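Complex shown without one protein chain; remaining protein chains in place.
What follows is chain A.
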């Protein structure tokens, strides 16, 4: 139930995701210290009606149910829809708003006029993760792509990374309706409801919340709030006339065999990302290492800036920058390619340092011996220096590759459907964090263990040949 602090008046702590959360709940652009949004106003009104003080707890949309269970807040108020799977975890209040879905396409698109067209023409539909629209798309067998927030979805629609976006009218109105490059097609369809989510045990709280919603609906408070946000329509009258919810409930049931195949597909994307990025890193690391060690002052400085930049900023931020930042200057890469390039650029910085250390470990005299035997620099490098340096570089490179494997999970941020994204999606949809989590870990291990094993074998093979640099037998 609500937290009872001895010192202050009782509060109603409610959870919502303010990132890309407009018009539900978001940081007020005019005053970024405070939040605004229709859910924010509704929560304030609800708490007041219950004689509590509303306290907003910002949280992550995708794992909002899990956060409720962990008692980070008392109720979910965030355009939260009732679904069958959530019904197993959460109590639903009466609805306080009835929403519909709206399909949006590019203004120049004349092919898609309905959701059915998307299926027919094999078009990709973007939406939010873990919402009514994403479930509808999943069950209908549409090609879809799920985003963490509406901004990314509509931006990718503009850039042509997806062909259409399906979202609640509330989100669509705020993010797409005014955009001259986009247009809504067809009428809003499929009624769903926003309700307040409450922990299973808090039946008492449920009763109080329902009573308060009844009051707010009937005394016109809800209407006033949603009119202000231009989201009021005739549909909402039904809230007053019926006590039973009139919405459709979408459901997802995990079909394990289907789920495993889905995860397997995601795992193959992870493999592709890891290998693609490693190839870039291993190759690009060479000129960086050479430039930093042997280049002129300018080359040296540029290489150092590159290396320090990529090592000193989070890879997640770099991916977001490449994905959303580069289109501003006209470079639009698909998500998977962005992930490969981004991770590749990042790890190149690390590999360059591995190479540098390895080559610095080879004594200058090895070069001199090779020269005195008549070997030109390239031959000396290829036959004498490189094989020795490679032996030194191999263990750290293997470590980096295993680390890179795990870092591919950051690609979820740019809506790449890799293993970690698949885990979040499936687990959120089914609330089966534990079972699916174990399966996902097994997949990761099945990929990284053989890799580590093989690398270890290779190291041993090289070790047998010799343990690195020969210690001199002629030490005095």
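Methods note: a contact is a pair of C-beta atoms (placed from the backbone, for glycine too) under 8 Å apart; a residue touches a chain by one contact, two chains touch by 3 or more; residues count from 1.
Convention: contacts and distances are computed from a predicted model.
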Which of the following is the UniProt-recorded protein name of the chain this complex doesn't show: "Hydrogenase-4 component B", "2Fe-2S ferredoxin-type domain-containing protein", "Sodium/pantothenate symporter" or "ABC transporter related"?
"ABC transporter related"
Among A:34, A:268, A:368 or A:460, which residue is in touch with the absent chain?
A:368
Can you say which of A:384, A:419 or A:447 touches the chain missing from this structure?
A:384
Using the touch rule from the top, list residues of chain A that touch the missing partner.
363, 365-366, 368-369, 371-377, 379, 383-384, 387-388, 391, 465-476
